[in-house]
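As you look at this complex, bear in mind that one protein chain is not there, while each of the others sits in place.
Per-chain residue numbering starts at 1, and chain names A and B are given in the order in which the chains are listed.
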Amino acid sequence: MHRRRVLASTAAVAAAVLALSACAPSDDAPDPGADGGATSAAGSEDCTEPVALDVWSWRTEDKDAYEAIFDVFEEANPCITVNFQAYKNTEYNQILQTGLTGSDGPDVAQVRSYGLLQPLVEGGNLAPLDDVVPALAEFDDAILDGARGKEDDALYGVPFATQTIQVFYNTAIFEEHGLEEPETWEDFIAINDTLEGAGVTPLAVGAKDAWFVPTVHDALTAAQYGGADFQQALREGSTDFNDPAYVASIQTFADLEQYMPDDVVGVGYTDAQVLFTSGAAAMFAGGSYELAFFQSSNPELELGVFQVPPPEGSALDHPVSPGYADGNWGLSAASDNTEEAETLLNWLADAEFGQMVANDLKQFSPVPGVEFDEPLMQEMWDLYQENPAPYLLLVDYRYGDPVGTDLMGEGGQQLFLGELDAAGVASKIQDGLSAWWTPGQ
Amino acid sequence: MTAPSGPATVTGPTAEIPSSTRRRRRPLTAALPTGTALVFLLPAALLFGFFVLYPMVTALTYSLYSWRGTSQESFVGLGNFVQLFTAEPYATQVPRAFAHNLLLFAGSMVVQNSVGLLLAVVLHRRRRFKRLFQVLYTMPYLVSPLVIGYLWSLLLSPLFGPVNALLKTVGLEALALPWLGDPSTALWVVVLVTAWQWVGFPLLLYGAALGGLDQSLEEAAELDGATARQRFWHITLPLLTPIIGTVSVLTFIFSMEAFPIPYALGGSTGSPAGATDVMSLLFYRTAFQSGSSNAIGTSSAIAILLFLVIFGLSVAFNRWFRRAERRLT
Partner (left out) sequence: MATTLAVPGTASATSRPATPPGRRTGGVRAALTSTLLWVYAAVAILPLLTMVLNSFRTNSELVSEPLGLPAEPSLAAYQEAWIEASFSTYFWNSIVVTVGSVALSTIVSLLAAYALARSRSRLMGVIEQVFVSGLMMPVFLMIVPIFYLLDAIGMVSTRTGLVLVYAAVSIPFSVFVLGTFFRQLPGELEEAARIDGAGPLRMFWSVMLPLVRPAVATVVVFRFVPIWNDFFYPLILVRDRTKYTLPVGLTTFFGEYQTSWSTLFAGLVIATLPLVVLFLLATKQIISGLTAGMGK
């Protein structure tokens, strides 16, 4: 029977593969199922029963670093082992949903921030942490917004990272063309003109990936539309997105297109990264999460950062760094190991953990009192502390459908394609958001 | 076993409509008695009913309720569906996404299935390298869809991609467009990449069907002087009608549900400017990337709406096709 033959051949192939696997590098380092807790001395302390906590995350890039970090926790807490599991980002929300509502779920999990946190809060899947983690009271208020339930204002997570947005630049290229960090808007334009004239792409931007567009827009024009003041005005209801300052910022964004790669809507986010790391472009407007990547992909790249100064007549007269909370550590309401999980959460709000996040993950920890060895990181953090602003569309405008960042993403693309003008993009955002939001909410 | 000795097959010059006799003969044979048929069906029905049908019905009920985050609230009947047609952003995005899916289907029929049929016919007549070609043409299908989209967005990159570089060196610079950055070309890129990945599907199915065809009719027609083209159009094609119908229905279903390739090429918003937005992307955005309270209710309604459209259109298509099949054969 031919099927038997197929099966037999397949079995033969399988056998060959398994034989091969026996000869393959034998050190299956992350042996599936074994946790990273090799250092936990089982039974050396008076542990009634060792507890294993399942911790989930979407940061597959950080898996190794987190495992090392949690080793430190396990040493300090010998009765607790941490099973850290990172899932692919695009499916994470769905996995988390089944995990928190079904069996075999996580005890502690990374959850999204601001608007995207709300479905879990409303579903009752997370436990409020105001009393559980007293250290939260010390955190920055704007960052804690990312962990707040919209309706009851309780905190449902321990923020794990702050991201800031600014412009990275290639110091070698700047030196080569005698350029310095801009103090005024005219300086910034002059820099761009010089670079363009010299055949270097001034701004590495890729508009094909819609999520990247609002990031670049905020990096370049947040001060122009008013940063935190604008956010406040929207919350109070004294303006909406058709505000002239906001429209002007979008117009500026359009005007800067000439300094971006040709056909910028066809250029992808990774293309833009390559442009920058390979030295073909001089500046990259993006988030602090880029830093670790830039450094690891091209160690010879010399980086600097600056904030874009606003033009004359802007809502603000000084530059700002937009920032936001990237996500939180949440406690599953269905966890069986609440006590141990709470211990872990308190540790996650502690400066020791925060310092490791800064050192090993090269991310900004929202835990107060963390210092940054890396001078560039310290500089970025200082800039943010001095002049913070919210990454507006992500922070306040993801509480419904459509989300602000998608609207700006699509609108920005239409702007660059010539389908919409600046006022059109602004009203697209306003109209889209009006499906679930009115100024004053 | 004795050779079948029924009425003589139609051979010879009147082979224009060869299978009508075969078709007419079928009702005369004793079909499988219903009882036996049900026994044969039982294992599949049990497995399918438990693991597919039951979850499908459950999913249907999701769309009839309103949700608060992950917890099911109250019964709202068709409320979620009405919202899809009356509330923004769905009122504009749903029809747009549907239109794109239908364009994907049309494009796939024209490119993927025609090329697949052509290749199947050509390969059917060949001796040399037939299997090699089958393997090469189907290889894209064997690679995980996770990377197919990425590979093509890399190849089509206006900055680093070899496609535009090649076009420029050959002198066709006017054609070196930003393929994925232009709303007018982006969807066709999705069509072409999908066709590139899936051409093995019609290729193999048509190939299997061609292999099962009765050669005698074609040989007789050839002896009578019919050209290759005449033989193809008047003999082969009518005989292939049932499998063409099957492939078409399946292509329709896959086009309406397309996800990995549009997602990899255009992201979850269907860049550029929503030109590649399809129903499954809309579902994904609504379910996982919005902070809306009723995300599950709305997204379930989107999926059920998609299901109903696919179901309705494929039933209609099947009915039309059976009629056409009867006429053709």
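Simple rule for what comes next: a residue touches a chain if its C-beta (ideal position, glycine included) is under 8 Å from a C-beta of that chain, and two chains touch if they have at least 3 such contacts.
Computed from a predicted model, the values in this text were never measured in an experiment.
Across the whole complex, the hidden chain's contacts among the shown chains comprise A, B.
Checked against the hidden chain, the listed residues B:I243, B:I261, B:A275 or B:A295 yield one contact partner: B:I243. Contact with the chain that does not appear here is found for just one residue of B:F98, B:F133 or B:F232, B:F133.
Of the residues in chain B, those that touch the hidden partner chain are 1-4, 6, 8-9, 11, 22, 25-26, 28-34, 36-38, 40-41, 43-45, 47-48, 50-56, 58-59, 62, 119, 122-123, 125, 127, 129-131, 133-147, 150-152, 154-155, 157, 160-162, 196, 199, 201, 204-205, 207-209, 211-212, 214-216, 219, 222, 242-243, 245-246, 249-250, 253, 256-257, 259, 280, 283-284, 287, 299-300, 303-304, 306-307, 310-311, 314-315. Touching the omitted chain from chain A are residues 2-3, 5-7, 9-10, 13-14, 17-18, 21-22, 24-25, 27-33, 58-61, 63, 85-91, 94-95, 97-99, 102-104, 270-271, 273-274, 277-278, 289-290, 293, 296-298.
Note that in this section only the chains that are shown with their structure count from here on.
Each chain gets one centre point, the mean of its Cα atoms, and the points for chain A and chain B are 37 Å apart.
Taken together, the chain B residues at the contact with chain A in this complex read 68-71, 87-89, 153, 157-160, 177-183, 267-269, 271-274, 285-293, 295-296, 298.
Listed in rising order, the residues of chain A touching chain B in the complex are 93-94, 97, 100-101, 114-125, 207-211, 261-268, 271, 274-275, 398-403, 406, 409-410, 413-414, 417, 419, 431-432, 435-436.
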